[in-house]
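What follows is a structure written as structure tokens; I'll ask about it next.
The complex appears here minus one protein chain, its other protein chains still in place.
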Amino acid sequence: MANFTVEDALRSRWSASAKPRAVRTFAVLGIVLAVAALGLGYLASSAPGAGYWLAVLGTALAGVAAMTCLGAAFVIQFSRLVGTWLFRLAFLIFVGGLVGIALLAWVPALLYEQVDAAVADHYGAGATGVLTVADLEAVGWALPTDSIEVRRQGAVGWAPPTDSIDGRGKAVVGSAHPTASFLAYALWPLQFRLTRDILALVGVVGFVSLLAMFTIWWERKVAGRMQSRLGPMRVGGWHGWAQSMADGIKLLQKEDIYLEGADRPLFKLAPYIAFMPALALFLALPFSAAWICRDLDIGLLFILALAGIGVLGVIVAGWASNNKWSLLGAMREACQMISYEIPLGFALLVPVMTTGTLRLTAIGELQAGGFHTWLAFQSPFTLAAAVLFFTATLAACKRAPFDLPEAESELVAGVYTEYSGFRWSLFFFAEYAEMFAVGALAAILFFGAWYSPLPANWGAAWLHGPLWQRALYGILFNGPLWLIFKGFFFLFVQIWLRWTLPRIRLDQVMYACVQVMLPLSMLVLLGATFWALLVPHGSMLAVVANLACTALGVGAVLAIIGIVFYGYSNRRQLVGTLAIEHWPGS
Amino acid sequence: MEDKVVHGQPDLLTDFDRQRVAADDLRTEELLINMGPQHPSTHGVLRLMLRTDGELVLEAIPHIGYLHRCAEKIGENVTPVQFVPYTDRLDYLAGMNNNHGYSLAIEKLCGLEVPERARYIRVLMCELNRIASHLVSFGCYGLDMGAFTPFLYAFREREYILDLFEATCGQRLTYNYLSIGGVTQDLPGGFADKLAHFLDYFEPKIDEYNNLLSYNYIFVKRTAGVGVVSAADALAYGLTGPCLRASGVKWDLRRCVPYEIYDRFEFDIPIGIAGGAIGVPREVVVGDSWSRYFVRMQEMKQSVRILRQALQQLPAGEFRAKVPAALKVPAGEVYLEVEGARGQLGYLIVGDGKKTPRRVKIRGPSFCNLSIATHVCRRVLIADVAAILGSIDVVMGEVDR
Amino acid sequence: MSPQEIADILKTQFGDALTAVVAEGSHPHVTIAAERWHEAAVFLRDDPRLQMNMLRCVSGLDLHPEPWIEVVYDLISMQPGGQQGLWVNQSTIAVRVRVPRDGGHVASVADVWPAADWHEREAADLFGVIFDGHPDPRRILLPDDWIGHPLRKDYVFPTEYDGIPCAVTAES
Partner (left out) sequence: MTGEAIAFYLLAAVVTAFALGCVLASNIVRMALCLLGTLGGVALLYFLMAANFLGAIQLIVYAGGTLIVIVFGVMLTSRAYGTKLRVRPLEMIGAAVVTLALLAGLTAILVRTAGPVVSPSTPDFGVAQIGTELLSTYLVPFEVISVLLLAVMIGAAYLVQPEKK
């Protein structure tokens, strides 16, 4: 065993004789079953009455079994090859998912428009009714290349229209096509709001799952780079992209442990109490003016409320664990949350007061006019509110330096100490979903929502053009991609802070909240009030403040870009050559 | 009131506490928590029983012995040369220093003369290992404070020192290199260049890490004024090394009771300085956790100085004295202390003319340093316990032996 | 101050209680009768000439086959006032207290030097010396239910502990 390698260890799982035997067994079984299926099929073609159905059932079962056995034989025989190809396939699916989020999400919107246009066509503009499949078939199908006016400026989402359909042009009716009837069947359900809601929910759940998986991987990569190491590199091939998936599978397989003496029902329930609000707040979170599940007039309040409930899950988790470290973590979480919700609320009031609405889409649309119209740059007070908001959200998301509830060097793992497997991962899904949500919220409230730094009206002409122009408009000026980008930027800042700063002590957290942030946020609110009252829009002072704040923002962005560029171009020198050139060479 | 002797905690907390005792109906029950032996910030298998009132630690009682491996009993049953590898496993982060102390004690007892080159090599190795050990301490202390990244940086630098050790003696953790009568083998070719390269690279890094962690606002707030040990307390509890120096006692065996060839080098003894001085944040109190931590950071610089000088003076010649194959420990006794990475590492060796000594007593600096934990961890927050323990920088292998 | 001078001071103070003096060699020490040890410890610490302010080490020493166990206290006096603010090593001395191997009692000096607390617990744990007046006389390194004191020369290794078999072939 002198040259014992990992390869040997892997190979030894299949002892020399076991593998061919398994392959042989499965292959023979598969062939027998396939023959049986053929025979039964022949029987079915001739047998009358009840026997016919039995034979059909038998054929189906034997066929499935034969395929399974043959498949198993194939997989075992070519396990290495299959594994490689499975990984490649998974990578393709992964990339496809990302691309899908970026681009394919447009398709449902187009489909909705198609269906709505057909409805309008059939019943007349403004009327509502239900189309049959035959109606849809008669309408035919073609890509809307032009002349579809969108309901609202920039409406490119999969949201159901909340108000009546009017002023809508006709879809271009294509020639009848053999696939039209299939399409009609597929399109028919889309005219009901319920279908669209279900699709939206699927979208939200899918997004949150992918988001958490991606972010966990991303955080590990970022942390690795900050610590002059590589982070995950193995699973999946390219930069360990499948690490989160592998972790997820591992976590699912783990034993669901709970302690003797734990409050079992509560212990089991707690992860869901933590996770569900985090998921539900995405219902009211607009990805763009139209790409939103439910455009609530109190969207901001709704998100705040759900963020507040999620805490309860963590507290209950800590309590139900019957572990003193968990209990201490729960107490920390409780007092931290209660305290930081107040400055958070005050900071949120500033944009609400400036815009006069709680509807997130409305707040977002006010910032369409380019970089300088972003709310954070309107006055010194809005800028301060943005900073306060971001700081408070760090505490609300239990992120460093406010990660006291799970403080791993003090409380072992805090509230999560006793959790394992899937329940444990639910907490982290919730945490990462919330992290993105607050980042997106910061973008919507303060940093131009789903608009790019360029004024959106520069691309107004493209809004009604062909598909590619509209896609370009969505990428360049206005669209969910921008919000997702901004959300991820703030998420990155959170990650950045986590791997940079030490943790604050509990009394300092409370001090920072009650003695610093609370008065400061009140001051900012007061200042913003007086600013709104005393400084008229377009006055000299307002313009100067706007320009100064914008310059500050531009400077910050440029500084970040500059630092990143400097770090990247000098990465060898910054790390030092010694880390790379080891001696004796290993 | 005896309890008024507060160590490091702002008065706010004691007021708070007193008031709670007064308002009896608001009094909460005390919680008895087991911190360790499997706890991330107890650095090994230390177990602390914390009696807490919520987050406030009223008392911390250390329970040790989880890593007891009968090192002293082994020392009585093996010959000195055989025992050297065991000393590596005491303070496993600074094995060279442990070897050094034991070898010196045996040499003194047996009257062995060590060649000049070997002495320099010993100093080189000890100071390098001191840097490596302090790097671990620095990194782990960041970890205790919730800063993950410095840990990786510290280990990146330490990796190179371990590479040097590996090239020198083939080992990365337990070296068995500084042996009785000298060192086991000569330095490999090119060692001096590599070491000089490393020193040039490493010295500015210390300042970088100071800027990264030592002067970080949160870090200072977490550690300054926490776990204050007065000079009198430090002496009474037998604290040595950086813990003693942080309390303002300028005492370093390398200078005060020079052994080996340390009197040939120029270096300073960093001590804890009250806040407000240059390079010391305002909040710092002499003898607090920050001082203990910062003394180590400065000591790394001094070690670099010593290494530079030693490298310059390194003579050619024998690397090992002639040691009789059947070395007998003569009748007599010796107590010898060296300045290890964590403090004064002492060996009491009593021989009675046999091959094996009658008694080997090891005074582990961590053992004495840790004994002050109960005294300091009184009326502090749980987070401060991690801060205090991390700044004392114990290695359980040395505490339990 | 040389060990001989310290021994002289102690001799004048404690007379016959100072049973032996070894002022030369690599480990100069004096031996003090167990019953006057606590008094001597306070004197060593507080006397303005001695000022032994740090207890460096406490070791047990089994003199088997003689019926004695000795407890060795290594003391050092460190005072400020050297060059560049350095502290100076005024004097160093070791004190031995000799007690019978079985049921030997020594007065604890944990109240004189708190450092003695753990050291004495260790000596009690590994040698079975009883320290009178110790604030916390539990075992320190070994489990509370361990039988025997391993560093004694006549210690017999157990064959099992708590049902765990110990295969011991040492003690040749």
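Per-chain numbering from 1; labels A, B and C assigned in written order.
Everything that follows uses one rule, which is that a contact is a pair of C-beta atoms (placed from the backbone, for glycine too) under 8 Å apart; a residue touches a chain by one contact, two chains touch by 3 or more.
Note that this is a predicted model, so its numbers are computed, not measured.
Annotation: of A:Leu40, A:Leu190, A:Ala242 or A:Val316, A:Val316 touches the absent chain (contact as defined above). Taking the complete complex into account, A:Ile338 is the one of A:Val64, A:Ile338 or A:Ala461 that touches the chain left out.
Touching the chain that is not shown, out of A:Leu301, A:Ala542 or A:Ile560: A:Leu301 (per the contact rule at the top). Among the residues A:Leu266, A:Leu349 or A:Val493, only A:Leu266 touches the chain that is left out of the figure.
For chain A, the residues in touch with the chain missing from this view are 263, 265-266, 269, 273, 296-298, 301-302, 304-309, 311-312, 315-316, 319-320, 327, 330-331, 334-335, 337-338, 341, 356-358.
Operating definition for what follows: only the chains that are shown with their structure count from here on.
The central chain of the assembly on a C-alpha centroid basis is B.
Distance from the chain A centre to the chain C centre is 67 Å, each centre being the mean of its Cα atoms. Annotation: 47 Å between the Cα-based centres of chain A and chain B. Partner chain A is touched in their complex by these residues of chain B: 12-13, 31, 33, 39-41, 54-55, 142-149, 152-153, 156-157, 159-160, 163-164, 166-167, 194, 197-198, 201, 205, 213, 216, 218-219, 221-222, 381-386. By the touch criterion stated above, chain A contacts chain B in their complex at residues 223, 226-229, 324-325, 328, 331-332, 400-401, 403, 407-412, 499-508, 575-579, 582-584, 586. Those residues of chain C that touch chain B in the complex are listed here as 25-27, 53-57, 59-62, 72, 74, 78, 80, 82, 84-89, 94, 113-115, 117-119, 126, 139-143, 150-151, 170-171.
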